[in-house]
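Working notes, beginning with the structure itself.
This part shows chain A:
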Amino acid sequence: MSNALEMARDVAIVLSAAAGLLFFTAGTVGLLRFPDLRSRLHAVTKADTLGLGFVMLALSLASDSLWAAATFMLVWVLGMGAAAVSASLLGSGPEAAPEADGAPGSGTSPHDRGSP
Partner candidate 1 sequence: MVQLALQLLVAALLLNVLACLVRVVRGPSPRDRVTGVVLAGTTGAALLCTLSVLAGAPAVRSAALALVALALVVTVTVVTAELGRR
Partner candidate 2 sequence: MTALAWYSAVGATLFALGLVTMLVAADRFRRVVALNVAAAGTLVILLAVAGRSADADPVLHVLALTGIVITVAFTGFGVVLARRIDDAEAAEATETAEAAGAAEEIDGDQP
């Protein structure tokens, strides 16, 4: 591999890892700041899954073998499935209703439209 190509790969790894970290942090901030359970789940599952995808992309670039890259992609796919199922389980049922939070006036869904 030529020197320039290797440099480009390193830059791509760092950029992708930074993007992943950005989305992970966005998910954590959402978990801490959003007002009710369902918006928090929304932040955690969507942003974190995207962050996981970016980190896995960076690691696939950083590892040399195709087998490793396939495993990272499998982790991502399983992570998407597990996060989606967790969120739909936690978000359904009377326990998850916004009123159960004790703060019905703080709004439920419109909050998360403009956030990452």
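Regarding selection, all candidates are chains of the complex that A comes from, given by their letters.
Convention: a residue touches a chain if its C-beta (ideal position, glycine included) is under 8 Å from a C-beta of that chain, and two chains touch if they have at least 3 such contacts; residues count from 1.
Just so you know, these numbers come straight off a predicted model, no measurement behind them.
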Candidates 1 or 2 all belong to the complex; chain A touches number 1
Counting only contacts in the complex, chain A reaches candidate 1 at residues 10, 13-14, 17-18, 20-21, 24-25, 27-28, 31-32, 37, 40-41, 44-45, 48-49, 51-52, 55-56, 59, 62-63, 68, 71-72, 74-75, 78-79, 82-83, 85-87, 89-90, 93, 95-96, 100-102
